[in-house]
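Only a portion of the chains appears, each positioned as in the full assembly.
Chain lettering (A and B) follows the sequence in which the chains are written, and residue indices restart at 1 in each chain.
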Amino acid sequence: MRLRLNGKNMEENNSLNDMISPDWGSQMHLFASKMFPICRSLTGNGVRETLKIIKGLIPELKIHEVPTGTKVFDWEVPNEWNIRDAYILNSNGKKIVDFKKNNLHVMSYSTPINTEMDLEELNKHLYSRPDLPEAIPYVTSFYKKAWGFCISEVQRRSLKEGKYKVVIDSELAPGSLTYGEVILPGASKKEIFFSTYVCHPSMGNNEISGPTVTSFLAKYVKSLKNQKYTYRLIFIPETIGSITYLSKNLNHLKNQMVAGYNLSCVGDNRQFSFIPSRNGKELSDKIALHVLNNHVDSFVSYPFLESGSDERRYCSPGVDLPVSSVLRTRYGDYPEYHTSLDDLTVVTKEGLQGAFSIYSKIIRVLEKNENYKINTLCEPQLGKRGLYPSTSTGGKDIWCEVKNLINFISYADGQNDLVDIADILNVSAVELFQIIDELSKNDLLGIKQ
Amino acid sequence: MRLRLNGKNMEENNSLNDMISPDWGSQMHLFASKMFPICRSLTGNGVRETLKIIKGLIPELKIHEVPTGTKVFDWEVPNEWNIRDAYILNSNGKKIVDFKKNNLHVMSYSTPINTEMDLEELNKHLYSRPDLPEAIPYVTSFYKKAWGFCISEVQRRSLKEGKYKVVIDSELAPGSLTYGEVILPGASKKEIFFSTYVCHPSMGNNEISGPTVTSFLAKYVKSLKNQKYTYRLIFIPETIGSITYLSKNLNHLKNQMVAGYNLSCVGDNRQFSFIPSRNGKELSDKIALHVLNNHVDSFVSYPFLESGSDERRYCSPGVDLPVSSVLRTRYGDYPEYHTSLDDLTVVTKEGLQGAFSIYSKIIRVLEKNENYKINTLCEPQLGKRGLYPSTSTGGKDIWCEVKNLINFISYADGQNDLVDIADILNVSAVELFQIIDELSKNDLLGIKQ
């Protein structure tokens, strides 16, 4: 039997060999649209409702509550914030701003208010974006007590002098910080880690794309047979959530985490982006870069200096976890960012599928990435095992056919891992899966521990 | 006495200081033409006849025989193949293909046959190259029993329907694998290694150039006085020969080899090429690259991935010998490769001399390559030893004259070897030989062991 390097006819006995990621783009977009309308914040019932939807897809999800006031490193868990309604009535009693129409209208963590004021006073509490006159901006005041409304610049300019009634029916009181955690055990206790956030109200690329793709990665891991690694996937509020999670799990994560990724802005279909870990030399960096280099046409690579999400916390001094980030268009780098324009038209099924496809390849390469070592001293005789043509007819044709096999053997010295070898050979690690399987079947390949 | 840096007037007390490699181009071409006509293969009398000619030049050559069936790592020594005659007669009894006219006509390791067949059946055993219609291709079937004839595409197209008589008077039977070995002892047991192959029939660049240049390197080493290293030069069949040799000598080679080279395609005058060892960081790589960078106008540098000769075996995992390859035009990269067109017009005396010149410089640099260390703390006073001008007249003229000397001293710290220093100074190591000799004469230079 000759080795068929194009992989078309290979025996499908190992789902890891599957070259095709499931095409779940439409399912993911539908799932995102269920979570999109909920009013999330750092804490409160919006987070709980979102997690309940995720648990519908991934029953393994466990929900954790951490009480207000809990000390978490240099921080503490804040009061829980919940909101029932909020609006502004003009002097004619007309509801000109309505939280129920768009939850971005209320500044997140606004304290309750119910009063009348004139336009001058109201204006001190209004936020708009002159540079994006149609957009409702996303504004927060998590750690300083304040209230505010966010409206479009167009609407703001139309406001007339007069009395306004302002109502925010919110509550800021001791409660808890809520997060979700999925653990999918593998043969090894060593872990692959995915973190995403569930703390922004109705926004698309910079919110709901993250929990959507992360949920479907959990579903994908469950579809693997006999996976090597344990997978840990968490759904947390950004910043305070990762600090809280780290304060409870740091030792475990430092001992077990092999590679991790922070998922944010994984929903639009405009570009791919990469943010390395702080030192840029972790396994998470190596695998992500290898997959991006081999499987997308181009991507934007940022220095860690430009990172702005939870990878900051995971990579902070003393924490030092191997966490990188593959994104579509990064926070801050697309016009709709942090406004009502970042909706489910920015997030597309192709965008979600693209991110999922890269992350699922990262998983498959991580699972297969060993320090392989050829069992024979000197080259094995491939011909007698049907892995090499028996007649040399003089040209360079044989070479093209077998060069990946021959070169894989040359570098399978127990020092190089699969990705090292693939990089030396200038092919995707995925293209070497079949060679590994054939050599293993012939007892020619071992794994150096 | 002032140091004369151009080396023209220096005392010729050390043959290593000779800047000129012997001009043996014509002698080498003549020697190649004696070996060219012999029908060599992996085993058999063709190899023995070739080695006998080499022994005529280098009486130190020892001939070894390894019996058929001997286990050599994952392989075993095959049957010995010998051939007396082979031809095809057409229906008129005319000999249209004749082994005696060109030994490439028979597929190497063809089993014996003596029968008649029609054209359709014969065609299954004929090999030709439509892309090179005038050339007889070189075809082998070493490890699968088969027979075949190789003819030009032009002749093949002229063949008419009818009966053909096909005769191959060959023998494939237990015997032995034959190789030659020259060991030239030096002051140290540490060895420089050269390997070349003697297993192709009548071809030039990709066969007879290798044993030719290797033989003359043995002659060159014998001409050196008091060489430091022991030299080991072997003449083997490719692949199975190197595997056999390694299986018998691996421990010794791993302990003693300082640098080695595989000589193949060292006969045409079209370009220079370089293939590094597998890790690219061996002394053999460093010295060869230094010499090529300083002594040829340009060369093609291939990655190890593109290697296809015995350097593969010498560098395979677990073998890990420091073996590189300097070539003229590499196998597969010239049009005549593996056909009857690769003859003694492709191999020229300039081509052979060019390869010899580089390898002889490699030998001289290896012999002189030490970690030199200046004996004084701080700079030595060169003026009182006549090595520095006594009057400073203000310009930059002195500097140009002494800068290699001064800079050599600055970097002769026992950490850098000669080639490191030459690379820092951006000169050929050869240009520093005289400085080393002058400083040594003045007791200013030691060698760090």
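Quick note on the criterion: contacts are C-beta pairs under 8 Å (C-beta built on N, C-alpha and C of every residue); 3 or more make two chains touch, one makes a residue touch a chain.
If you're wondering where the values come from, they're calculated on a predicted model, not measured in any experiment.
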item	value
Homomeric complex, total chain copies (2 given)	3
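Just so it is clear, only the chains that are shown with their structure count from here on.
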item	value
Of all residues in chain B, those that touch chain A in their complex	73-75, 107, 127, 129, 137-144, 146, 243, 246-247, 250, 278, 304-305, 308, 312-313, 315-320, 332, 338-339
Interface residues, chain A side, partner chain B - complex	373-374, 376-381, 383-384, 390-396, 399, 403, 406-407, 409-414, 424-425
